[in-house]
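Take this structure first; my questions come after.
All protein chains but one are shown in place.
On to chain A.
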Amino acid sequence: MKFAIALFAPPHAPSSRRALRFAEAVLAGGHEINRLFFYQDGVHNASGSIVTPQDELDLPAQWRAFVERHKLDAVVCIAAALRRGVLDAQEAQRYGRTAIAVTPPWELSGLGQLHEAAQQADRLVCFGGV
């Protein structure tokens, strides 16, 4: 089965950890993830600027490792990311900002990517919506 997974909560929210464990279970069960889409505060999960204390679960790092290991299509909503200061190099240059928080394999793109993924997947599973 093909899953699209959307995450709306920040890394310190329990639903972000659940989303990652769910995504791992999807692949471990022989299913497919057609796209990860991070929206609202979920964009912080794609940030390379977060520093987690050494003895705590580092979710942004785990997400990155997961995406890289499985070569997943991982999209961060560009509008949500700009508002929250989670910029990639191109957007940082466009808006004259110094901080670059997002690097490949993460990609900043629009909400159309969420709709496209939801249309093409067998299931859309959302985490962190309240």
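Keep in mind that, in the parts below, contacts are C-beta pairs under 8 Å (C-beta built on N, C-alpha and C of every residue); 3 or more make two chains touch, one makes a residue touch a chain; residues count from 1.
Definition applied: contacts and distances are computed from a predicted model.
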The complex's invisible chain, by UniProt name, from "Maltose/maltodextrin transport system permease protein MalG", "tRNA 2-thiouridine synthesizing protein C", "Predicted lipoprotein" or "Glycerol dehydrogenase": "tRNA 2-thiouridine synthesizing protein C"
Option touching the unshown chain, where A:A25, A:A79 or A:A99 are the choices: A:A79
Residue, one of A:F3, A:Y39 or A:W63, that touches the chain absent here: A:Y39
Missing-chain contacts mapped onto chain A: 6, 8, 39-40, 79-80, 83, 110-112, 114-116, 118-119, 124, 126, 129-130
